[in-house]
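Removed from the display is one protein chain of the complex; every other protein chain stays in position.
Showing chain A:
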Amino acid sequence: MTGIEEAAARIAEEGPSERRFARDPVNQAMINNWAEAIGDRNPVYTDPGYAATSVHGGLVAPPAMAQVWTMPGLRGQRADDDPLSAMMSIMDEAGYTSVVATNSEQRYHRYLRHGEHVAASTRLEGVIGPKRTALGEGWFVTTVTTWYVGDEVVADMVFRVLKFRPSDASGGAEAGDVLRPVVSKDTEFFWEGTRVAELRIQRWGGTLRHPPGPTPPDGDLGAVPDYVVAAGTGTVYSFVVQHHPGVPGKTTPFVVALVELDEGVRMLGELLDAEPSQVHIGLEVEVVFVPVEAGLTIPAWKVRS
């Protein structure tokens, strides 16, 4: 399970948020603004004389306004226990900074009338991802909201948004637009090392292993690893030159080298500041540590001088 999936499971388990009241009771001013902007001229929403003779026997609110009453507004803060806002923060931190709604399924149990003060409660239904979409890589977040007047359910909605990292194709690369390694329990020592400029190699007894894994090469399930700090020097064992497709945060062409370290294991990384035509197997290289963002430093290679 990824960190995002774990967070989603935790938030879903917390259940529905406290019911939160709309800023205003159902009122003619907001209905008039809405009907005017949408272009809906149905007089049951705006004409008291007509509405009195209608099936409603008086003015009612447009059912499609159900969600409008409880929108947070310009300065509005979502409640601390709002599961959508909690999920959005987690996605923002993971670099999925943009959001777009994809599905809305609303049911109206009855029409609302002036003066009724609705309250809404939302729970997290689920999170699915990461998915590649036309907008960029992202996660689909589904919530269920229920609207109440008193204890009566008046409307409900299944709502789905795509929380995504904008793709580079738009030219709108953002600071968050960078490839991140997946950090697991087995690899976190490695990434802690790069933060302090140490290239750490997993060691099982007398055997070095890279990439690090959960078990030693001989499969002894009782073994516990430690690590050694590599000197950071080696030679190019193999390499590729990336021309296409583009990679977020990189300018093509660039070189990715598989380096055989002096300690004997092989490690992948970008070979920086090298002309692709000058790169060859056996080229002597040394490690450099490239800070990407707070808390993330990626090792790369440069030609040894």
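Methods note: a residue touches a chain if its C-beta (ideal position, glycine included) is under 8 Å from a C-beta of that chain, and two chains touch if they have at least 3 such contacts; residues count from 1.
To be clear about the criterion, contacts and distances are computed from a predicted model.
S.K.: Consult the UniProt record of the chain that does not appear here and report its protein name from "Acyl-CoA dehydrogenase", "MaoC like domain-containing protein", "Anti-sigma regulatory factor" or "Hydrogenase".
M.R.: Hidden chain identified via UniProt as "MaoC like domain-containing protein".
S.K.: Determine which one of A:Asn103, A:Thr215, A:Ser238 or A:Gln278 touches the chain that has been left out.
M.R.: From the options A:Asn103, A:Thr215, A:Ser238 or A:Gln278, the contact with the absent chain belongs to A:Asn103.
S.K.: If the hidden chain were put back, which of A:Val55, A:Val182 or A:Leu221 would touch it?
M.R.: Once the missing chain is taken into account, the touching residue is A:Val55.
S.K.: For chain A, enumerate the residues touching the unshown chain of the complex.
M.R.: Residue positions of chain A that touch the missing chain: 30, 33-34, 36-40, 42-44, 50, 54-55, 62-65, 67-68, 71-74, 97-108, 111, 135-136, 166-167, 170, 172, 174.
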